[in-house]
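Just dropping this structure here.
Missing here: one protein chain of the complex. Every other protein chain is in place.
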Amino acid sequence: MLGQNENGVKKRMESRVMLNKVMMVLFFLATTVGLIFLGLLFYRVLTQGIGYLSWDYIRSFPAPYPDKAGIWAGLIGSIMLMAIVAVFSVIIGVSTAIYLEKYASKNKFTDFIRINIQNLAGVPSIVFGLLGLTFFVYMFQFGYTLMAGGLTMALLVLPVIVVAAQEALRSVPSEIEQASYGMGASKWQTIARVTLPAAIPGILTGTIIALSRAIGETAPLIIVGAATAIYTLPDSVLAKYTVMPIQIYNWTGRPQEEWQYVAGAGIIVLLAILLLMNSIAVLIRNKFSRRL
Amino acid sequence: MDNSLRSEGNQLNVQQMIEERKQKKSIGERIEKIVPWFLLLCASVSVLTTVGILFTLLRESIGFFSNVSIFEFYTGTSWSPWSGHYGVAPLIGGTLLITVIATIVAVPLGLMSAIFLSEYASDKVRRTIKPVLEVLAGIPTVVYGYFALTFITPMFQAIIPDLGIFNALSAGFVVGIMIIPMVASLSEDAMNSVPNALREGALGLGATKLEVVFKVVLPAAFSGIVASVVLAISRAIGETMIVTIAAGATPNLTMDATQSVQTMTAFIVQAATGDTTFGSTIYYSLYAVGMTLFVFTLVMNLIAQYISRKFKEDY
Partner (left out) sequence: MSNVTKVQKEKNEGTAVPKVNKKETKKAENSVINVNDLNLWYGSNQALYEISMDIPEERVTAIIGPSGCGKSTFLKTLNRMVEMVPIVKTSGSINYRGNDIFSNKYKKEYLRTKVGMVFQKPNPFPKSVYDNVAYGPRVHGIKKKEVLDQIVEKSLKDAAIWDEVKDRLHENAYGLSGGQQQRVCIARALAVEPDVILMDEPTSALDPISTAKVEELVQELKEKYSIVIVTHNMQQAARISDKTAFFLSGELIEFAETDDLFQNPQDKRTEDYITGRFG
């Protein structure tokens, strides 16, 4: 009697353990779907684009024939756009973070700003495009220029930078700020000379992540009028421009197969730049996390 | 005060130097006063952005609704602005179709990934897989769009011969893959914050890991998981480039995933790339559609925040 019962328990146990194993494999496989997809995507892009990738491709402007077209205008446009985005989003974002962390008393108003930033992060990027269209393109009369695109993108990535900078500021040990105050330093002196320098690695990493988000964005720039065909490089912030994603989008939409390869080559350049930016971010993080 | 001892050995007298420089400090004091105001100004930019978004969406939408009745906009079932039909239902339908497909792809895969990473994977495996998975979230959407159009659609066409070049299925599928990392990493965070003591208690009673997952971890992390799903859905609703490239531009009130559809976002892109003149009804329609989109995502985000705030109170 007892033996039988024990046997039953044992059997059930076995099947439960079995189920556990089967499900574990299933969970693992589900995890690999994303990874396989990623692998396929890279493989596909590389095999499609590599044939068209050359120094000529990088240095050429758009052209009506696939074998003459190049990414130069987009590459330079993207870099110039990044510079504008970086200047505005870092100054405004880091200042916002300092204000929230160091100056604002923790009250309804700061809560409001915090929730507001959280919500901004969830607004679809294309809505930022509409914002930029109303304000920067028409109201401020920048037109379809780098400046309009840059400011729109700066607002788009602002939440990323604010949150990263807040985190970086919070992780600065208060002991060293105390030490500064103890030397008779004022509040701003302490922030500028002690807190901010110690927070710079975190802020830099956040900035790079924000910029790599901006460099891949397409939709808002379509709305604020990044051009598709540009045959000269922008010579001021109030010049017409294009960026890599816009060019890629434009080529992808063309019916002849060759344009897909041109687009593929553009994607390789774009992904290479993203890879570079992320490696820098990782390097910074590793270099400084060892120290603290 | 007798400073002779302190300046012993040489002529150095720091306190005296500080004293002298104190006279000049008024600049420093002025900076000290100005800085907080400058910072506050910067902090208000984010608020102004929100105000700006609301302002522009509302004002231009009102402009739109003075030409097209709000009733027609929300109840009409035909969207062809170039011939004067402004029923937004096909765009909403297209958006929902894509979102549903994406959710069907992303939620099971994302949750299973989260369970694997949080409950089964060793630390080392987690630390290698997680960043790779997060690369998915960093790929520009235009690249996804390209991949959907040039690879996923032909692949699906091999299985479903009727599938058009532009279709909701591949677009929705790829959007789903794109939001996997969101579901996975936010859910994993929620699962990780379930106290280990709860797990150990159940394991100690002889439960298998799987039983622990379903009876302990998932219930305890439930609200966090729901919040992650809602956020991911909101992301899918606002996704633009993938659907613009791969789903086509056919405002189509259908639940047939093999057909081409147009989402709200795709319409905005289409209208902005075409030669839409400033001040025309089509120009204003951008904003009416944009506002509808904004409300959708805002509601989703607020729900997610509400849920995760409750979740925080639980612990």
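First chain written, first letter: the chains are A and B, and each begins at residue 1.
Please note the rule applied: a residue touches a chain if its C-beta (ideal position, glycine included) is under 8 Å from a C-beta of that chain, and two chains touch if they have at least 3 such contacts.
From a predicted model like this one, the values you see are computed outputs, not experimental measurements.
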### Query
The complex has one chain that is not drawn here; which of the drawn chains does it touch?
A, B
## Note on the structure
The listed residue (A:Met183, A:Ala229 or A:Leu275) that touches the chain absent from the view is A:Met183
### Task
Tell me where the left-out chain touches chain A, residue by residue.
105, 173, 175-176, 178-186, 189, 193-194, 197-198, 291-292
### Query
Please identify, in ascending order, the residues of chain B that touch the omitted chain?
1, 5-6, 8-10, 12-15, 17-18, 21-22, 24-25
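In this text, only the chains that are shown with their structure count from here on.
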#### Entry: For the chain B and chain A complex, residues of the former touching the latter
28, 31-32, 35-36, 38-43, 45-47, 49-50, 52-53, 56-57, 60, 108-109, 112-113, 115-117, 120, 129, 132-133, 135-136, 138-147, 149-151, 177, 180-181, 184, 208-211, 231, 234-235, 237-241, 244-245, 265, 268-269, 272-273, 278, 286-287, 290, 293-294, 297-298, 300-302, 304-305
## Note on the structure
Per the touch rule, the chain A residues reaching chain B in their complex are 16-17, 19-20, 23-24, 26-28, 30-31, 33-35, 37-38, 40-41, 44-45, 48, 91-92, 95-96, 98-100, 103-104, 112-113, 115-120, 122-131, 133-135, 138, 155, 158-159, 162, 186-189, 212-213, 215-219, 222-223, 225, 245, 248-249, 252-253, 260, 263-264, 267, 270-271, 274, 278
